[in-house]
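Part of the complex only, each chain left as placed.
Think of it as A and B in the order they're written, each chain with its own count starting at 1.
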Amino acid sequence: MHSFRNDYSELAHPEILKLINQFSDEQNIGYGLDKHSERARNLIHREINNNDADIHFLVGGTNCNKTAIAHSLKPYEAVISVKSGHINVHEAGAIEASGHKILTVPGEGGKITVEEIEYVYAQHRDEHMVVPRMVYISNSTEIGTIYKKAELKAIYEKCQELGLYLFIDGARLGVALTAEENDLTLADVARLSDLFYIGGTKNGAMLGEALVIVNPAIKKNLRNTLKQNGGMLAKGYLIGLQFEALFADDLFFKLAAHANKMALALKAGLKRLNVEFAYDSPTNQQFIVLENRIVQKLLEKYDFEIWEEGKEKTTIRLVTSWATKQEAVADFINDLEKLI
Amino acid sequence: MHSFRNDYSELAHPEILKLINQFSDEQNIGYGLDKHSERARNLIHREINNNDADIHFLVGGTNCNKTAIAHSLKPYEAVISVKSGHINVHEAGAIEASGHKILTVPGEGGKITVEEIEYVYAQHRDEHMVVPRMVYISNSTEIGTIYKKAELKAIYEKCQELGLYLFIDGARLGVALTAEENDLTLADVARLSDLFYIGGTKNGAMLGEALVIVNPAIKKNLRNTLKQNGGMLAKGYLIGLQFEALFADDLFFKLAAHANKMALALKAGLKRLNVEFAYDSPTNQQFIVLENRIVQKLLEKYDFEIWEEGKEKTTIRLVTSWATKQEAVADFINDLEKLI
């Protein structure tokens, strides 16, 4: 059975494992203060063309989101997100558990608009309401769409104008930045946001995300918030080593590009079969609508997520990754063709 | 330079790495629902002689402590700990960030006493005060001491009598249970507490702790609290695999026994040199008091933690682990002998 369930179904890319094995009996200081983490920071600094950014390695995405928001906001401040945003739906209430309200807007194609930001900001005008202070977006989004440079620039400038931080959840930043239609570089992302994170878990690492703090106003004592929120790994060099591998030779981008390539192959095959798409995603998550009967049949041979169930039709999500093989895609298309 | 700084200075024991390499391209479902985590649970169930306990794998100790406490207590309920307790000093306020007060007592030899529990309980009598609801202990303690069976039994029975949960932080449970003077088994620990965790990070794993919930009253929806507090790993099978390795062939106990053996060798050597001990620890943390001059000299060749600085003398902590070699201990003793 092949799984298209997620991009974290395999342990780690061989290049990462190699480095881990290589340094397995080296002694390192803990908590991210080691030389591998330092090297990884330098590599990322070079990639974002900004040596002043603070870079912290965290155990996972929930930690990044929780830490970034808890660290940046005062108790009465809130974060604006599209309703489908990961922090709003899939963090088990972690943001609210830190005391902060998420102000939601519908979004368009999974993305927030400048007008929505303006609207929420204008609505919150007195002390009986929370104070909007941050905009949260993810790139790629929950439905696989991506922000173009002009969109991100407009959002960032609006945030600057209104005194809002822009935080980018980059759990799947790799596939966003290597999508065909993408026109953003990692340096652009760093230039057009206050803080963001670069996802390792969903792009070949065992675990680990790199939280990048660009805005100096947010830098102070971030390690305290990090520790308090449980995102600091004792053997921090485990994450450092992985980001060293990911950014040493463009591995990060190569892995993401492969995931996208597999997704586009899948998409092309599905289009050929005239399958209905729920969203038009240029990245490694594809959402298609199939008859329930067909979904049931597919589940006998493949694993994937049921996105939305209907009486007759079901939307499913198919995810490719650095580990997806051409044959798995071909098999899936062939099997689906027989069922249709 | 050799480091006695901590028991998490090396990445992982070879047996653990072997299993990780072996399954590196296997597809697994995420979040601890995989077959390796399931096998590891079964192995632990057998070891604690209790198949009904819920077992969850978390990324680290802070997560275990935060999750266990946040999950068990109501907003006005508090946890009792010795003042030196890890949750009170070294979690960057994580417990309070979850809303809970830590009620501290001095303790004796790093351990809480039945009388201290009774005293705190009796002091909190009306609604203007918090309600004590949990006792937190760690075994081994912050200064390396361990609880004997009679002590643990007395504490647990007092907790039962007063309606308090007993939670055992087992970040270093391995060395506690394999210390020479220990008379507790892992099954005893499970029988004499409401919840506890088995530390992997400090006993050979890359990362990961096993939180064991024995008391049925605390079981429900623990995974929600776990997710909310950032302790759930996407690639949960990474931790599952490691606990599979640790409990497949008593590796967990063997590694801890080695750490203790090295510590006792170190202790014996230090005693021979008539070095002053700050505490009498039977496990892998040894605390000694040296002249500042000597400490400075030692730091040229060894890394270790400065525990408490004084004007003339300094207490340092020396930690051994599964990875400590006999020669490192011998070298340290020899070098110290020359300095004294």
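Here is the rule we go by: contacts are C-beta pairs under 8 Å (C-beta built on N, C-alpha and C of every residue); 3 or more make two chains touch, one makes a residue touch a chain.
Remember, it's a predicted structure, so these values are computed and weren't measured experimentally.
**Student:** Taking the 2 visible copies as a start, how many copies are in the full assembly?
**Tutor:** When the whole complex is considered, it contains 4 copies.
What we mean here is this: only the chains that are shown with their structure count from here on.
**Student:** Find the geometric centre of each of chain A and chain B from their Cα atoms only, then give the gap between the two centres in Å, rounded to an integer.
**Tutor:** 33
**Student:** In the complex formed with chain A, which residues of chain B make contact?
**Tutor:** 2-3, 5-6, 8-12, 14, 17, 20-21, 23-30, 59-63, 66, 91-94, 97-98, 201-202, 206-207, 224-225, 227-235, 237-238, 303, 323
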